[in-house]
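Shown here: the complex without one of its protein chains, the others still in place.
Now for chain A:
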Amino acid sequence: MSGRIAAYRSAPYARPMSVRRVMGTETEFGITVAGSPTANPMVASSRVVNAYAASSHRARRARWDFEEETPLRDARGFEMSRQVADLSQLTDEDLGLANVILTNGARLYVDHAHPEYSTPEVTTPRDIVVWDKAGELVAYDACRFAATTPDPDITLYKNNTDNKGASYGSHENYLMRRSTPFADIVKHVTPFFVSRQVVCGAGRVGIGQDGRGHGFQLSQRADFFEVEVGLETTLKRPIINTRDEPHADPAKYRRLHVIIGDANLAEVSTYLKVGTTALVLAMVEDRFLTRDLSVRKPVQSLHEVSHDPSLGHLLELADGRTLSAVQLQWEYFHAARAYVDQRLGADADEQTLDVLARWESVLTRLERDPMECASELDWVAKLKLLEQYRQRDGLEWSNAKLALIDLQYSSLRPERSLYQRLVRAGRIERLVGDDEVTAAMHEPPTDTRAYFRGRCLDKYAEQVAAASWDSVIFDLPGHESLQRIPTLDPLRGSRAHVGDLIDASPDALSLYGALTR
């Protein structure tokens, strides 16, 4: 059918030599119900998601379309059998859990026992920040709508652990060329992931999965990673996840599903996390990285880097060198700058240059004195606050107050969030405006298929029966069966392609007619 959809013309691949790329993030929020610590988190999560869905006053609610989901396909070239998979890996089964597709192209749903927000597909790190931040507002609104009292009983946290052994994820997704050998990704990206926590760690009070060790570490997630490469996401978590579910033409694309990042509040942390990773992936795709930066014992090294906020820990490289994590980041930075200079030169776009400049500036200051990054990076902002408390009140790392500060830093309630307090006191740098974040709660990005999905859900809500990353399914008058519009190319369905068509189509039937003419 897609061949007949004339209006769906092909878009040029986003400039792969830059920070530009089709990407998105997913955040699983921690959840508590005031006064009932034993409340069923699945029920509470469903309440939140359903309340948000109900608030949009749509007569009809589109289902999620699971047809193209293949969570057990492994990037190394095989598929896990459903019988041996852990139940939690079967993310393509519709368990009847709450699930809503938003007019901004995002998905808000219940994953395991957490509400989860997946951003729409965007093409720049800055847009990740905008739609990721919009997700925080959506999640908070959902709590407000779910409340039966003026003071919401449900609170969500944008963190990754309860410090009692449980972790929940914040993932990044990057569309990559299928032709890139997966082994190249593993080789070049693993050392990058071991070291990037010095930039994008969210900071954590507690050492070890159950947080029983006293002290501060760079990352919320590091201690929960146990293997180098694998398909799992809920147990034996791997540094490189091999889920091969591109939500796009699998002959052309793969999706790198990154499960190792922390949930960030600071906009610069998020921006650099995604921007620097996009640059590294561009270099891997272009085979620009020739030097082997492999780290010995990467899993153990990941933990050791996280456990040393002085940033002095030395990593052993396979080539015999010993480098700190910041020095290893410098290796990637210098390669990236040379790459952008050589491939783009004067044509380099503003955001790519900005990511490089900020990356360089942050690494320079981390080396001099990490505290100089307290207004930009989550882990430093959090550590500074903790150290001030320790100094003023003489607190040991075992003091529960410090664990509380760690937790409350990530609260999504504006009046309880310590991150928000720091922002309001002018101590955290912002990259995006409140207005654009608020708008992004409802409006999709204009340059990916999320535009088509979001606009359809906004304008033709009554006729959209289901949708997913790669389809919108209409229930049209005069058609017996549902009509599925595939959106397999993430760069088609942008405003440039379908904006006029949607504007000119008063109802879904006329849009469908125009698309399939």
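We take it that contacts are C-beta pairs under 8 Å (C-beta built on N, C-alpha and C of every residue); 3 or more make two chains touch, one makes a residue touch a chain; residues count from 1.
Basically, contacts and distances are computed from a predicted model.
For the omitted chain of this complex, the UniProt record lists the protein as "Prokaryotic ubiquitin-like protein Pup", which is one of "TRAP transporter small permease protein", "Carrier domain-containing protein", "Succinate dehydrogenase hydrophobic membrane anchor subunit" or "Prokaryotic ubiquitin-like protein Pup".
Of the listed positions A:D151, A:E396, A:E415 or A:D435, the one in contact with the omitted chain in the full complex is A:E415.
When you scan A:I240, A:A403 or A:V472 for touch with the missing chain, the hit is A:A403. Residue A:K164 is the one among A:R76, A:K164, A:R321 or A:R368 that touches the chain not shown. Listed by residue number, the positions of chain A touching the unshown chain are 28, 30-32, 37, 41, 88, 111-114, 157, 161-169, 171, 233-235, 259, 385, 388-389, 392, 399-401, 403-405, 407-408, 415-416, 418, 421-422, 425, 427.
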